[in-house]
Each structure stands twice: as C-alpha cells, then as structure tokens.
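Notes to accompany the following structure.
A protein chain is absent from this complex, but the other protein chains hold their places.
Let's turn to subunit A:
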Amino acid sequence: MTAVRAGWILTQRNLAHWVRQPWAPIFGLLFSIMLLLVFGFLFGGAITVPGGGDYITFLLPGMLALSMMFGVESTATAMAGDARKGITDRFRSLPIGSASVALGRVGADMANSALELLVLILGGLLIGWRITSDPASAALAVILLLFLRFAMLWIGIFVGLTFRGDGATMAVQVLVWPIGFLSTAIVSAETMPDWLGAIAAWNPLSATASAARELFGNPTGITEGPLADHAVWLALGWPALLTAVFLPLSARAYRRLRA
C-alpha cells in the first residue's frame, strides 16, 4: 500500500483519538486562549511596543506563532507513546510504506493546529485584534504559521522516536518555554538588553511572528535589523532549514528502530 493512503488511515486513527478523548485537544485550546488573555490583559498594560501600536494587535500574531511552536510537544509525546507501547512495531510489521507512520502524525497534527489557529484568530478578533492588510497577505501569514508548525512536527517526530522514555518528552515540555519566551513572540527584542535581543531576533519563532505581524498589517515592534527588512523571507527560510535537517533525521531514527 502506498505511504500516502496508509498515512491517511493513520491520520484518521489519530483524529479518532480526539473524538474518543476530546479533553486533551480542548484543554490545549483553552491553554492557548488563557495565555492570550494573561499576556493581553494582565501583563499587556505594562508593555509598550517600540515604534508604536496597540499591544493586543502586536501580541496576537506572536501568540499564533507561539502556539505553532508549542505543538512540538504534542507531536513528540504522541510519537514516543506509540513507540513505547509497541504499536509502532505493529505498524512496522504491516505491508505499508515506511513514511506512513510519520504521514499519519503530520496529517493529524496539522489538522489540529489549523483548528487551533482558527480558534485563536476568532478569539483575537473578539478582543479587538484586527487584520488591516489585504486577504492575500493574511492568507500568506496563515501559511507561514502552518509552515512553522510543519517544521516543528519533524523535530517532534525525531525526538519522540529517538528518546522513547518519558524523560525526553518532559524535556521538550520544559524547553519550549525558554525558547518560546526568548523571542519576539510576546515582547519586542528592542526592549531587551542588546545581547539578549540579538539572540531573540535570531530565534526562528521571531521570524514567523514578525512576518505574521507584517502580513496582517499589525505593529511589528521592530525599527531596524534583519527582521525589519526580511521577516517574510526569514519565516520561509527558518522552517525550511529546520525541515531539511529534521526530516532526514526522523527518517533515520525510524530506520534505526531496525538496528
């Protein structure tokens, strides 16, 4: 059987999990909404955006990018769980293409993330966020956000297959926080000490957040530097680079289950 068809069957399997146990994805959505409210209203009043602009309109594209990055957690956890319980071995003993298991994960996680984006965008519109650009730019922003999620998927698959124990997924769950905060997703890099701001500006998450802001027509909080001029290209380049590194590594990790 082709890997695409088997991948679609496994996507349906992963989606069926959410029908049977809807609390995990619902809780994930509530968590994203909670973060949005905490930063938008609790901390937002104390934050000014360099270059001017309303903080909520600055924050929302950053939150969208952040939630795409946090998706790495659920991907890694699901892959590691399947590998640990032996069901991955079961799939490997079936006459299906070797890309099937990964494709099933990609299909389900991308569907989940698209839904998450939709809910956050609607939530943002409710609390005063506005898209001030044209529909084509807004669509490109959504595509770039999903592209980041796609790159994160391969990191998650690699981590889940390589470190099958609970410890590795715990490490991912902890690490996404500093990596997520050390970016321009929530505050502009220009409000940070210079050295920290430089690191944050080179975070792939910052590229996607800044590009989304630019494309939605929101304040970017950037007055100079590479992100000011090339955010969209960086938001294409970073996920492409991450995918180019982690997709082969994931394939290798899958093959190494045979070793």
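Please note the rule applied: a contact is a pair of C-beta atoms (placed from the backbone, for glycine too) under 8 Å apart; a residue touches a chain by one contact, two chains touch by 3 or more; residues count from 1.
We take it that contacts and distances are computed from a predicted model.
> One chain isn't displayed here; going by UniProt, is it "ATP-binding cassette domain-containing protein", "NADH-quinone oxidoreductase subunit K", "Alpha/beta fold hydrolase" or "Cytochrome c-type biogenesis protein"?
Its record in UniProt gives the absent chain the protein name "ATP-binding cassette domain-containing protein".
> Identify the residue among A:I96, A:L153, A:I186 or A:L205 that touches the chain left out of the display.
Going through A:I96, A:L153, A:I186 or A:L205 one by one, A:I96 is the residue touching the chain not shown.
> Tell me where the left-out chain touches subunit A, residue by residue.
1, 6, 9-10, 12-13, 16-17, 20-21, 85-87, 89-96, 257-259
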